[in-house]
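Note that one protein chain is taken out, while the other chains of the complex remain in position.
Each chain carries a letter (A, B and C) given by its place in the written order, and its residues are counted from 1.
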Amino acid sequence: MTDAAFSRNEMMIVAAARELAGQRVCFVGVGLPNIAVNLAKRTIAPDMELVYEAGVFGARPARLPLSIGDPTIVTGATSVVSMYELFSLYLQGGLIDVGFLGAAQIDRFGNINTTVIGDYGAPAPRLPGSGGACEIAITARQVFVIMRQSKRSFVERIDFRTSPGNLGGAEQAERIRREGGWLGRGPSVVVTDLGIWHFDETGEMRLDSLHPGATLGDVRASGGWEPKVAPEIGTTAAPTDLELRLIREELDPGGAYTR
Amino acid sequence: MTDAAFSRNEMMIVAAARELAGQRVCFVGVGLPNIAVNLAKRTIAPDMELVYEAGVFGARPARLPLSIGDPTIVTGATSVVSMYELFSLYLQGGLIDVGFLGAAQIDRFGNINTTVIGDYGAPAPRLPGSGGACEIAITARQVFVIMRQSKRSFVERIDFRTSPGNLGGAEQAERIRREGGWLGRGPSVVVTDLGIWHFDETGEMRLDSLHPGATLGDVRASGGWEPKVAPEIGTTAAPTDLELRLIREELDPGGAYTR
Amino acid sequence: MPVSDTKVASMRDAVTEFVRDGDTVAIEGFTHLISFAAGHEIIRQGRRDLTLARMTPDLIYDQMVAAGVARKLVFSWLGNPGVGGLGGIRRRIEAAPSAVDGADGLLPRLEVEEYSHFGMVARYTAGAANLPFMPLRSYFEPDLPAANPRIREIESPYGDGKVYAVPPLKPDVTIVHAQRADRDGNTQVWGLLGCQKEAAFAADRVIVVVEELVDETVVRADPNRTIIPGLIVDAVVVEPFGAHPSYVQGAYDRDNRFYLEWEPITKDEDALQAWLREWVFELDGRAAYLEKLGPERLAALRPSGPAPSGAVDYGAYR
Partner (left out) sequence: MPVSDTKVASMRDAVTEFVRDGDTVAIEGFTHLISFAAGHEIIRQGRRDLTLARMTPDLIYDQMVAAGVARKLVFSWLGNPGVGGLGGIRRRIEAAPSAVDGADGLLPRLEVEEYSHFGMVARYTAGAANLPFMPLRSYFEPDLPAANPRIREIESPYGDGKVYAVPPLKPDVTIVHAQRADRDGNTQVWGLLGCQKEAAFAADRVIVVVEELVDETVVRADPNRTIIPGLIVDAVVVEPFGAHPSYVQGAYDRDNRFYLEWEPITKDEDALQAWLREWVFELDGRAAYLEKLGPERLAALRPSGPAPSGAVDYGAYR
């Protein structure tokens, strides 16, 4: 399979889906996480339970929901409850293994901004805000992130800390999580259109795999800090025909996520 | 109709039911309130909504429920919710006009004990405790009480304040209710097997009506304090044939409440 | 009971009577059951200075803000999910502070009060339960408590650390769309429940808009399905398809095409104002809106098939 056979966005979604292998309960964020999680459910993690903040546990979407409150996540689900119950019993109650988020800005320690670019009082532009992301970041056992990588999104300093990651580093983060009784252990994976990052023992993200066709030069040109790179960096396996077919024919035939 | 045609317990239940005329939403306590409220619903207050702490709003019991969690209060009800919702949305939320309680001990200011006789640490005997009574006393707009009157039940000092009434008198009670943000205005009626009491401007109960056959002497012999008596004391109208038939044939054919 | 005694009203009359200038208004429903019909009527009646509360302002508040009904927005996620932004609102948030009163032809600036989703549902829950605050394990390190001083720390009285608190949200009026209600407003919903129950119990006034008015026996046959009792409902408005382009589980699908097509409109203030003229101001109510959409558009939104819940037996106990 050649690079021309798939787009960088398709590679990003496929790589993100694969990271979910072995996970049991996944809280699905709006946007890119939605398609990545639904791809995983159809491939590598068929028994994974999908939780939507709209109030759904055990969703079995028959189509890819455009929004995370679509009727297809309700019909055939295991349980549908009020949002207060969803947030208090499932999320704050500690039942979520992976919270899957998108981000507008991220720093090297996995702190996420989805609120504003610029000053909070005079934003340029104003972004959506937290939704459930700040709670997911604090209480899901692990946080996975999927986002496109650029000088604007991978930044030295985020403009607003919507969802805490490893704060100023692992040591500080672990102390604050312990003192505050957080259930989550913070971010563990960031999948971008260039590669796959995991967090090392210092709490900083480290590039472990480059997608086919992407180079370290691309990565350095798409971030605001000198990235940590694994000693033996891997190459992400290209999407399989099945994965591409599922994305193109079932999950995103209109190309809303992949164009 | 002669005195012999009805018992004192029947008179008490009938008088208590009649006090509910004009009330819209009544929270039904366990025991005697249950039969009094169900009699009112069948006679003087057919549109009154019955709320049961078990989680039921708009109950239409087809028979008199022995317990306040009986299946007959569920079938045909308007809404059935969890008990947390019942207590937080309906009661604490301020939707209850009348809370109807029973009592083991009451004092002149309408403070109620249903917890212990004697010392809390070594009770003799141990009584049921609050259930929802302490919340009803604090948040229902008015509290009605139904209980048999005796030296043991009408006491100078209750042994344990399970459900607050007018505390040490109206002035103190109004201040504490205001400061604490209580929704309730406290007790307004006590119906016993001897007569009907309302609370005067000092917050003390005053005998306004004697049941047929009962005397002021009976009342004085059945209480721990010198009772306030209305200047022109009335005589409670005897139960009607309909009221008696409803009690005897529909509500309590086994005589559990009236024997 | 004479008809005049009932709560059943037209949308026009319900909004006239129960939505007032300066009110805090919550039109709730998470993706599901958003009462666009009520929002449009509020626009048509020219309400002003409203504080609009919603977890996700969605297109309806974008339209209402652009129409000038609002002074302030209380929310937790601002966007067109899976599509893009809400330009009508964003331009008024990004506006320079000097534009606070819309002078000099500038867009009037919108005040914002921002929470997370959990914070918003906890606020309604506190309002519904008449509590001075709700505790939650959130906000520990994010910047939101700094941006919104109404989010406060609270120490556990058991000596086991601090959590955060949010204050109650008590709308003057809450408007919810539902599958069905009886004439007294006893309301049943299935599918996503969002925070409508809490928002209704928290409100001073409640308007329920339904796809279908049913006999009370339908409600009483399944009391566990009731989310709002008539006791707290002031008006019942019957407005089939009143949630379009949002959806009603089992009745019609979300009109995703509408949400996708909103993106170029909302990015352009002139296009947005033109849309408001064409689809709100120049129509006299929901019937005209549905006629303009056309029966084919609506028919295409019907579910692809039935998915019946099955019935359970409550049993008669006499």
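Quick note on the criterion: a contact is a pair of C-beta atoms (placed from the backbone, for glycine too) under 8 Å apart; a residue touches a chain by one contact, two chains touch by 3 or more.
Source: prediction; values computed, not measured.
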{"item": "Contact set of the excluded chain (shown chains only)", "value": "A, B, C"}
{"item": "Residue touching the undisplayed chain, where the options are B:Ala15, B:Val80, B:Val190 or B:Leu251", "value": "B:Val80"}
{"item": "Contacting the left-out chain in the complete assembly, out of A:Ile44, A:Ala122, A:Ala170 or A:Leu183", "value": "A:Leu183"}
{"item": "Identified contact with the non-displayed chain, of B:Pro46, B:Gly181 or B:Gly217", "value": "B:Gly181"}
{"item": "Those residues of chain C which, in the complete complex, touch the missing chain", "value": "130-137, 152-154, 156-158, 160-161, 163, 165, 167, 179, 188, 190-191, 193, 218, 221-222, 224-225, 249-251, 253, 303-318"}
{"item": "Contacts of chain A with the absent chain, listed as residue ranges", "value": "25, 49, 56-58, 60, 62-63, 70-72, 74-80, 88-89, 92-95, 181, 183"}
{"item": "Touch list for chain B against the chain that is not drawn", "value": "30-31, 34, 53-56, 66-71, 74-76, 80-84, 87-88, 91-92, 115, 120-135, 138-139, 160-164, 167, 176, 179-183, 256"}
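We take it that only the chains that are shown with their structure count from here on.
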{"item": "Chain C and chain B - chains in contact with each", "value": "none"}
{"item": "Closest chain to the centre of mass proxy, which here is the mean CA position", "value": "C"}
{"item": "Farthest chain relative to chain C (centres taken as mean CA coordinates)", "value": "B"}
{"item": "Where chain B and chain C are represented by their mean Cα positions, the distance between them in whole Å", "value": "41"}
{"item": "Distance from chain B to chain A - Cα centre to Cα centre, in angstrom", "value": "58"}
{"item": "Intercentroid distance (Cα basis), chain C paired with chain A, Å", "value": "28"}
{"item": "Touching two or more other chains - residues of chain C", "value": "197"}
{"item": "In chain A, residues with contacts to at least two other chains", "value": "none"}
